[in-house]
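Notes for the one structure printed next.
For this depiction, one protein chain was excluded, whereas all remaining protein chains were kept in their positions.
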Amino acid sequence: MDITKIPIKNRKDEHILLVSTENIESHDTTWLEYVKFVHNTLPEINMDDISLSSEFLGKKISSPIIIGAMTGGTELTKKINAKLAKAAQKYQIPMMVGSQRVILDHPETKDTFSIVRENAPDVPIVGNIGMAQIASSANFEYVNQIIENINADALAIHLNVIQEVIQPEGDKEFSGTIDKIRALKNQINIPLVIKETGCGISKEIARKFIKIGIDYIDVAGLGGTSWVAVEYFRAKKYNEESKMDLGKTFWDWGIPTAASILEVSSVIDNSSNTKIIGSGGIKNGMEIAKAIRIGAEHAAIAKQFLKVALEGQNSIEKFIEKLLRELRITMLLTGSKNVEDLKHAPIVISSLLKEWLEERKIDFNRY
Amino acid sequence: MDITKIPIKNRKDEHILLVSTENIESHDTTWLEYVKFVHNTLPEINMDDISLSSEFLGKKISSPIIIGAMTGGTELTKKINAKLAKAAQKYQIPMMVGSQRVILDHPETKDTFSIVRENAPDVPIVGNIGMAQIASSANFEYVNQIIENINADALAIHLNVIQEVIQPEGDKEFSGTIDKIRALKNQINIPLVIKETGCGISKEIARKFIKIGIDYIDVAGLGGTSWVAVEYFRAKKYNEESKMDLGKTFWDWGIPTAASILEVSSVIDNSSNTKIIGSGGIKNGMEIAKAIRIGAEHAAIAKQFLKVALEGQNSIEKFIEKLLRELRITMLLTGSKNVEDLKHAPIVISSLLKEWLEERKIDFNRY
Amino acid sequence: MDITKIPIKNRKDEHILLVSTENIESHDTTWLEYVKFVHNTLPEINMDDISLSSEFLGKKISSPIIIGAMTGGTELTKKINAKLAKAAQKYQIPMMVGSQRVILDHPETKDTFSIVRENAPDVPIVGNIGMAQIASSANFEYVNQIIENINADALAIHLNVIQEVIQPEGDKEFSGTIDKIRALKNQINIPLVIKETGCGISKEIARKFIKIGIDYIDVAGLGGTSWVAVEYFRAKKYNEESKMDLGKTFWDWGIPTAASILEVSSVIDNSSNTKIIGSGGIKNGMEIAKAIRIGAEHAAIAKQFLKVALEGQNSIEKFIEKLLRELRITMLLTGSKNVEDLKHAPIVISSLLKEWLEERKIDFNRY
Partner (left out) sequence: MDITKIPIKNRKDEHILLVSTENIESHDTTWLEYVKFVHNTLPEINMDDISLSSEFLGKKISSPIIIGAMTGGTELTKKINAKLAKAAQKYQIPMMVGSQRVILDHPETKDTFSIVRENAPDVPIVGNIGMAQIASSANFEYVNQIIENINADALAIHLNVIQEVIQPEGDKEFSGTIDKIRALKNQINIPLVIKETGCGISKEIARKFIKIGIDYIDVAGLGGTSWVAVEYFRAKKYNEESKMDLGKTFWDWGIPTAASILEVSSVIDNSSNTKIIGSGGIKNGMEIAKAIRIGAEHAAIAKQFLKVALEGQNSIEKFIEKLLRELRITMLLTGSKNVEDLKHAPIVISSLLKEWLEERKIDFNRY
């Protein structure tokens, strides 16, 4: 069986299967464990006074949590999307959909994404298309299809250069991408999100995105799902030895999530409107708080949401409530009345992350 | 069975059961292992000349060891308190009782605490009430009951914000606590101790206590009993899944004991009369010496005393003698004739604790 | 059986046997794991535009990979050399042969080396002779035999002082070696390579080689095959207890490969023509890229090539293709269009390697 011949629709289901059943985590961590809050024994606030709410894409949201980009394109993924969207609506939290490229060639899959907007009419929904699609297009007319498909509040372009290059059939041309992104940015009327897919974004590259006015940078750093690992398991299934070799070598390639948030944060100044979404291996509400403390505006979680979505509606809701409770408690224990306060809670940065900041000449205020 | 319906009297016994039988230690340590004394091969003192004695709350004590706050309120805890008090009296070391709140609603439990004063008429005894009680009271008349109950030499207010917030039935209002503490301070005639319960106290918060003239700050840092862990095991018993989740996330929240002593110590200057009690996971006399070396005036031990108290009077006495021997030997091996000398014995601070001091801009003199 | 009586021809086969079957790796690593590339999510280049090609010894080569010095002298090694040479010719990558000293006493072994040139007529081939041979020779006439044997493009002198000194029968005289090397350098018309054999080269010693105009320094640092370990297993076989003891003590002697490349690199300035070959435990294309990033011009691999050569021609070719793919992908993921770009890709140096640079006052630009 030739791996390149599997229709993309089934590959989506295959991904979900692998992510759910195999150990596709990177061996390296997010490095969020090297960010430690300093306990505040006298918070001087009441739990009920803590406010998690803010705005995202012009809509009020209940908390800085985003259901991360995941899936779409098949019957199975439609069900997952529907369930997650219902929860997003109920808890008023934003949601990103998985790559919508499939709807361009297979319009019959549109409903696997539009189900999200049907179930979540009032929250910000972010559309999603891969850089490869943008890079290979002469014009961006199709983007309107993507946006209209879910009545998107913003569009995310996901960058997955490593996944492309370790797949024999993947795209290998990346020249001129920043020009393409700039052109697209000028053509659409909704905000643009640039997101990595597990390798993080450096300050050098973030500067380029800030310069062309990208609205959100979603770092998607190392420490959660390794798409190289996913490809390794696919290669193993089809006995593709050389791809397996690449999988092993590049399994842990990337910038750990905490380092990447600090990288991008270090080049955002007052004159820029770019904001950070922290993501990549975030597992609980305390880690969401850490991501925000070191520079993120919102934190996105994908893998954990996929896991609970496969269990059922009730599991999704319990998981969201757990995240909210953990985030709220972390805020209370650091004396943070709101997200703005949280950004100034005292922390200690240690070990590898401290060393990274020194090596990269990133100055970060711990107070 | 609904956990909130268990009468508080039995919850005390339940705590003792859990602390004695389950692994309720934090996974993180006290970081006292990162404080290393420099051996003095030529102490130039005689063992018999070493003096451990000092004063505490206006009474002479034999050594800077305190039997930490533990329990009270039930028949079992009365027996424990009696035994510990007998030893306190015999060895002339101070003792703190557990939270006395129970006597306000259940006056019949008063003798479970007053037994301490009966058995230890001559040593300093510290009363104990939770912050939640103070915070929710319009006036502090009841405090006299607490003090009279044991003829207390001082009153400790314990802060356990994390335990409150992870319990659904716990207090969630912390606004105005410092004002309440100030008001209480002004109203009572005995010294006031502020104590944490396993998460430590930061320099920022210590400054507030120093400013209002708190007499003793008992850091009770991370590294010993994790009350979050205790709540986890209670939740497990009653199958409360969401509380179990919180337990796992916050199990190791807090400032390690060594870091917390150094934090508080760094903001005490000559103009303030506030003193430090080092506690949280301290296990032997060498660790008591370390706590003193880095800034504590006294060191309190609770869990280890509970353990020996459950074994019997003889075990308590053997344990105290062991602590005294270890402390005395550590003093001799560092050439310290008395507690004042010990505070200037050469030490080396390494690893995570060194990094913490750097990150928190805490300047500590190793000589 | 007396180990000194085994004819050198068979010792070559014995080496190959040991290297293939025993764990003869050093316990210490290359420290290349402490060099981490910063992911470039927006490389702005196409895979096809990446150029690995450069020149070596006046000949164009396809990539900065060298098949490292290995073997020769027996029928088995002749077959290995033939296979590796065929691959070198096919992929246009250079090759170093193993020590040719044996041909001086046993001219009948010449074809075990000349087979390399026969099978690789167009690529740079490096001859190889041990320092001991140079040191003990009054004149260097025999060197012409060595060069002519394979029509060498350069001659490598390998330094294996540790292997000599732990063998009772080894050379023990090293005085005047630099003068001998200088004399040899002046007498031959082809470039001279100085290579270690697993213990690395320090900056102090590199300065001496640079001063006399050595063309290439092949660091061959610690982290791959430990020849001390090989001698340990030989000693074990012949039950030579005292040599086994030395083997255990010196098993991990040397400068880790990454540290050694940085050492030598730090003393090469614009005025010197000396270039670095990075080698010692390098296992894949990403590590080749790291070696180049920190100062090497080329990277040599021996042990891994021996392993695949014993498997067959197909394995060698698959291995080379894997290395090229990994190197090319690493270059793409760091936005490096060519080897020159790769030398300026952002990296982070951590842990023991960072400490080594500080201790040795080596200033290295991470940008």
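Going by the order they are written in, the chains are A, B and C; count residues from 1 in each one.
Here is the rule we go by: contacts are C-beta pairs under 8 Å (C-beta built on N, C-alpha and C of every residue); 3 or more make two chains touch, one makes a residue touch a chain.
Here the structure is a predicted model, which is why all the values come from computation and not from measurement.
The hidden chain, counted over the whole complex, makes contact with B, C.
Seen from subunit B, the chain kept out of the figure touches residues 37-49, 284-286, 318, 321-322, 325-326, 329, 332-333, 346, 348-351, 354, 366.
Not every partner is drawn; the one left out touches subunit C at residues 159, 161-162, 165-166, 172-178, 196, 199-202, 204-205, 208, 241-242, 245-246, 249-250, 253-255, 352, 355-356, 359-360.
Quick note on the criterion: only the chains that are shown with their structure count from here on.
Viewed as a network of touching protein chains, the structure reduces to a simple linear path. Taking shared numbers over all numbers used, the subunit A to subunit C interface scores under half, which places it in the different class.
Taking the mean of each chain's C-alpha atoms as its centre, the chain lying closest to the overall protein C-alpha centroid is A. Rotation angle for the C-alpha superposition of subunit A on subunit B: 90 degrees, rounded in steps of 5. Relative to the C-alpha centre of subunit C, the farthest chain centre belongs to B. Averaged Cα coordinates give subunit B a centre that lies 62 Å from the centre of subunit C.
Residue positions of subunit A touching 2 or more other chains: none.
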